[in-house]
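The other protein chains are all here in position, but one chain of the complex has been omitted.
We call the chains A, B, C, D and E, going by the order they appear; numbering starts again at 1 in every chain.
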Amino acid sequence: MENYRVCQLIRDTRFEGFLLVRGAEKKTDRNGRDYVDMNLGDRTGEINAKIWYWDGKQEVPEAGKPILVQGLVQEYNGRLQMRVEKWRPAAETDRVPMGELVPAAPRAPEEMLSEIRETVASFTSEPLRKLTEEMLRMAGSRLNWFPAAQRMHHAERSGLLHHTTDMLRLAKGALEVYPWLNRDLLLAGVILHDLGKLEELKSDERGNVTDYTRDGQLLGHLVRGITLLDRAAEAAGVTGEPLVLLEHMLLSHHGEAEFGSPRPPMFPEAEALHWIDMMDARLNTMKSAWEKTPEGAFSEKIFSLERRIYHPRYTEDAE
Amino acid sequence: MENYRVCQLIRDTRFEGFLLVRGAEKKTDRNGRDYVDMNLGDRTGEINAKIWYWDGKQEVPEAGKPILVQGLVQEYNGRLQMRVEKWRPAAETDRVPMGELVPAAPRAPEEMLSEIRETVASFTSEPLRKLTEEMLRMAGSRLNWFPAAQRMHHAERSGLLHHTTDMLRLAKGALEVYPWLNRDLLLAGVILHDLGKLEELKSDERGNVTDYTRDGQLLGHLVRGITLLDRAAEAAGVTGEPLVLLEHMLLSHHGEAEFGSPRPPMFPEAEALHWIDMMDARLNTMKSAWEKTPEGAFSEKIFSLERRIYHPRYTEDAE
Amino acid sequence: MENYRVCQLIRDTRFEGFLLVRGAEKKTDRNGRDYVDMNLGDRTGEINAKIWYWDGKQEVPEAGKPILVQGLVQEYNGRLQMRVEKWRPAAETDRVPMGELVPAAPRAPEEMLSEIRETVASFTSEPLRKLTEEMLRMAGSRLNWFPAAQRMHHAERSGLLHHTTDMLRLAKGALEVYPWLNRDLLLAGVILHDLGKLEELKSDERGNVTDYTRDGQLLGHLVRGITLLDRAAEAAGVTGEPLVLLEHMLLSHHGEAEFGSPRPPMFPEAEALHWIDMMDARLNTMKSAWEKTPEGAFSEKIFSLERRIYHPRYTEDAE
Amino acid sequence: MENYRVCQLIRDTRFEGFLLVRGAEKKTDRNGRDYVDMNLGDRTGEINAKIWYWDGKQEVPEAGKPILVQGLVQEYNGRLQMRVEKWRPAAETDRVPMGELVPAAPRAPEEMLSEIRETVASFTSEPLRKLTEEMLRMAGSRLNWFPAAQRMHHAERSGLLHHTTDMLRLAKGALEVYPWLNRDLLLAGVILHDLGKLEELKSDERGNVTDYTRDGQLLGHLVRGITLLDRAAEAAGVTGEPLVLLEHMLLSHHGEAEFGSPRPPMFPEAEALHWIDMMDARLNTMKSAWEKTPEGAFSEKIFSLERRIYHPRYTEDAE
Amino acid sequence: MENYRVCQLIRDTRFEGFLLVRGAEKKTDRNGRDYVDMNLGDRTGEINAKIWYWDGKQEVPEAGKPILVQGLVQEYNGRLQMRVEKWRPAAETDRVPMGELVPAAPRAPEEMLSEIRETVASFTSEPLRKLTEEMLRMAGSRLNWFPAAQRMHHAERSGLLHHTTDMLRLAKGALEVYPWLNRDLLLAGVILHDLGKLEELKSDERGNVTDYTRDGQLLGHLVRGITLLDRAAEAAGVTGEPLVLLEHMLLSHHGEAEFGSPRPPMFPEAEALHWIDMMDARLNTMKSAWEKTPEGAFSEKIFSLERRIYHPRYTEDAE
Partner (left out) sequence: MENYRVCQLIRDTRFEGFLLVRGAEKKTDRNGRDYVDMNLGDRTGEINAKIWYWDGKQEVPEAGKPILVQGLVQEYNGRLQMRVEKWRPAAETDRVPMGELVPAAPRAPEEMLSEIRETVASFTSEPLRKLTEEMLRMAGSRLNWFPAAQRMHHAERSGLLHHTTDMLRLAKGALEVYPWLNRDLLLAGVILHDLGKLEELKSDERGNVTDYTRDGQLLGHLVRGITLLDRAAEAAGVTGEPLVLLEHMLLSHHGEAEFGSPRPPMFPEAEALHWIDMMDARLNTMKSAWEKTPEGAFSEKIFSLERRIYHPRYTEDAE
């Protein structure tokens, strides 16, 4: 019995090892018997698990904590499901490999953050540098671990930095193709565009988003980002066009009213920001779907992409 | 030759009297001859006018100023047009009846403003009263004459007060039908919902909007209203739910993403605000179209309503 | 063991008391065993209930009748469900508090109906008064208890009167703000706009809608309302504009083709009717969702509103 | 100088002959000079014509009457236009070939009408036969010349009969492919589906539609058709399903809410009626566009089809 | 115990007889027990069936093969379900009435195919005849049994021929109403329009579609049909307009971009093809839904039609 990763699990085998409890709840089956319904995961994926015949007085496994679990992998309604046979909370002495259990950005947050800071330091526009620095200061240490989303793309520890730095690299590539774009403005837009998510999502330090905040629901990260920026501008003493340009870039980066931007991008740097954001978000989503689909096969319909995905063989052999 | 109102002008008659220059520009005709193309109006309507055979060295009539004009009313492409025969700027000694020349709200601004102030004074919620008072303070004297729009509805001197006070009355009527709504919150929302227009439109003191501001174009009055409110909250020392509720009401009062609200109304007072705003805006637009259509007839297609309008006879006589 | 209301039920408690059977059906579980699947309710809400291990020969509880029931409240798939332990039909001697079991309008139907009749009596337009009276005569006593819908808004005993009288009050408020509207026409439109529902829905005298009629499915209440009005006009000897105006108001009161109105409102009274109807329907729906959501919390996505709802705390305390 | 047909006119040639005045209006040019702006036509097409230097006191040519006209065909803004040099009203003694001047159905109305009557006589369903006969009786002699539209398809003298009989033939063909359809119901639907147009359009006896009626604007031919049918049913003593089925077919024959049908077709004969109507309307529109486009060429964008049309060469020669 | 057809099965009865296995899979229930989940059918319909308490080592029934089965018909979640009590694969000696088990076109494929071939032989256009013959040659014997779809319309053995020949008859009817259409072009379009489905769907010889092909997913039958036609043209030595016209007819036959056609029909024969295809597909879908709905009743919402269907009584009796 080996310690497989979750994405490698197959039907009718047994699993034993550490997994993270992503959520757990006591429920009652049709016949009135209690059981525990959990989602367990490691950084490669997630599996639903059931503890049948639960004694109602026991503690339910705690969300966000690792457990040692043994169970049988079965299929239910076309999806894998683990029938738990034994489990216990991980003890401090277990030396659980947390890095294996939590989906996380491929690079260290410090490295990504310093890439961002160096970029800001290189700005020749003083107001843009001041605004960006003040916003980063207000974001504080949460940036180190904050994810970019609950589920869509970069839903992982440090996902916000991952998304931001990949976009920074795309933007720098684009600046070589379009040297007439204003470098500082585009890069400042990339760095600031999603910082409002820090006030929109409730995340723990593992990058696990449990819910939206009240402000996230009522205003969204675009608008909350703008009021944050407005306060940063007051603190940094910045007024006039540079502030309004960045406010517009935050407001318009989803591109269309239908996707939450009441204004479309109205100058080239805002337009570039929108497409760079789209491309990075979509390729991250595509990558997840593509990795889970075997070569030469089609996935089920991917909800966020509204289509099925094909994982090519990438060889010249005929079908 | 009588001094008709603009909405009474008919083809093939002469007009002589004072009109306001709404806009004027020197142009060149197909044959290379200069002429002046103007829009002249009084409070009942607007007519296009041409001064042919213009001597290029003369001053073009100034927008926003009254002139004394004599001309022949003709029809061109299905619309009335005045062929100017004589004109001169109004002199100080002319005692121009400005009240007849500028479309304006039917009530005095002071009266409307004090209706608003009394409403605010009656609030039992201290944070809502403070926020509303601070926003009115920031709006300052421009409120007296600011219009609600360039063209759509309440495009008139003091139109913003007109729209706001009609909505206040509708809201007070609704509060009697739905007493479970939070009175202060709904009324504060009504008073504040369009104040961002003060930063969105460029208007002169006659309520004539010449253009959108840079911030109006790039952000719109919903979002600019929110940053103003955020600063008012800082000044008034208000935080927490009351601020966020009002921010949401500003953001959602257009009802749908398609119409500029990235969030739909998410609590009953926001929902009520949206419909009261719709109803007042639409009935004002309807009234204008209906007044211009003869009884028993259909209008041309009204651009802002996307339909033709019928002006009923309201009698029991058969057709 | 207390007699809680349905909206107060919580998981893992027992309930005993009278409830109304809203629907009941014998079913078979995955293992081939019969059980009864019911929806039970009082005026505050509805709960699904199961009688497991049903003896196939027994009578299934009858829809529309009250029963005395005892059971355990559990949670299944995120919703409360009652596991029935004992039940029997209510006997005549039980003195069941029917008023507590059936959702009903807050006012007595006679009171609402006389408010409507007084309004009609005040009409100065004879054709409008005749048409409205004839339509009320044709509606007959069903008006007393007819609901306004199966599920969306005012789905309750006398809901049609409730919806109509709340709209009448809103309309009278609006007539003070817009005195140029034709009073009789607007009020007649309010009273008649939904009478076609009497032929569209199948409802029992408790306001419980079991289905749509054949005509309701094939034509809808807008069009069926128009043919009823056409016959009323024949009976009342009314022709010409007053009839056509009311026909148009019935046809256009949903506002847009997408929502069932092939014509948009084309005169001010039709426009006003549309918004008053929207506002009353939406605020009634909002109120139901808002009442079921705890203060300071968000609801699940409300199907008919296509959004989540927030129930504010309405206090100045920070979050 | 020959008497060409309008569709054969080419630039820089002279025309002399009889044409029908489709519309004529006195206008004023930019320089304040009066002229007459007319549309002249024969059954093959229409051309705009100008009489420059008009003496304001003359009578303007009367719409709907033939004139004898001589003029120069020029091109203005990409369209042909006639510069009128001489004209006079046709005199009674002119023996104007009216058949050449008015677009008309290719068959005689009597022939088409008797095809319809024979079809009705063959119905085995008594209620359907009675309803159809009563509706035809109410339609009266207007059916002989009424067009099917102002502009879209079958906009010609007897166009309503033309459209109806072509659809009858298509329907009879379809009944052979789908013998399980109810013959009488489908054919009755075809005959009645557009009779409401008699109350929707204002047409003269030449099939020239000048406007929509009040009822046409406020209700449309679908709904007015239904109230007519309802009265026909009362006169013929028909009730129940046959009436409702036909009402539904009238209501649903545009197929979708977006195109004016608040209900989609809900039984097979209604579905068949919708597609037969679509096919006949579209092919009639296509034919007009295709006839006006030279072989091997593309038309301009056709407004009602929202596309350009290609007129194939239909030969095997390469391009 | 009788051998009912599947569409006649009712709750709480037993069935014994031959059925075709449409799909079968081993699954695990919530309690970890294996069972077999199957769909069984005959030409009149399909029923889900369960074999509970499955011994994991047995062979699962093979899809596409007939079995002899005995079981109890129950209802689960509003749908009928068979609880299998006994079963075995059909033996060669069983003389299974395959014609009763597989949904199939009402006419023999040979008869339909020869109707098509005679039509092609009658073409006067040589390039159209050559192209059509070459495409039929490439299609080969698969045409005999290929279905027109997996589920939507004509999902049956020889469904592609059924759809094509019904369309041919409709087209020939239309050619009598519109004799100006090019006969060969329209008929060639009908015959070729769906041949790309042979490369889009994976079907067995019983017309049972198990999946889409890789090319079907990535390109669809419209585009794959065009590359096939391009190769047929190369083989047949056809170039120029006839080829491009047919390519366009294949590309545009779904009518709108939203339904898969990047070009709308741009000449009359393409337009006619589109409507004939729509009409035949929709009436086939309607017929299936209508046959399953009792007279005088409404169906549930039909997924592919996005509406409920009414099956009229077609008698003059009132409701």
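Quick note on the criterion: contacts are C-beta pairs under 8 Å (C-beta built on N, C-alpha and C of every residue); 3 or more make two chains touch, one makes a residue touch a chain.
Being a predicted model, the structure only gives us computed values, none of them experimental.
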item: Chains in view touching the one left out; value: A, B, D, E
item: Option from A:I67, A:L101 or A:A272 whose C-beta touches the chain left out; value: A:A272
item: Residue of A:N39, A:N144 or A:N182 in touch with the missing chain, whole complex considered; value: A:N182
item: Touch list for subunit D against the chain that is not drawn; value: 29, 50, 52, 72, 74-76, 81, 83, 298, 308, 310, 319
item: Positions on subunit B contacted by the hidden chain, ascending; value: 27-32, 214, 217-218
item: Contacts of subunit A with the absent chain, listed as residue ranges; value: 125-127, 166, 169-170, 172-174, 176-178, 180-182, 185, 238-242, 245, 264, 266-269, 271-272, 275-276, 278-280, 282-283, 286-287, 290, 298, 305-319
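Keep this in mind: only the chains that are shown with their structure count from here on.
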item: Partner chains shared by subunit A and subunit B (touch criterion as defined above); value: C
item: Equivalent interface positions on subunit C and subunit D, same or different at half; value: same
item: Distance between chain centroids, defined by C-alpha means - subunit B, subunit D (Å); value: 43
item: Distance from subunit C to subunit B - Cα centre to Cα centre, in angstrom; value: 39
item: Of all residues in subunit D, the ones touching two or more other chains; value: 214, 217-218, 241, 245, 266
item: Topology of the chain contact graph, where touching chains are joined (line, ring, star, complete, other); value: other
item: Touching pairs among all chains present in the structure; value: A-B, A-C, A-E, B-C, B-D, C-D, C-E, D-E
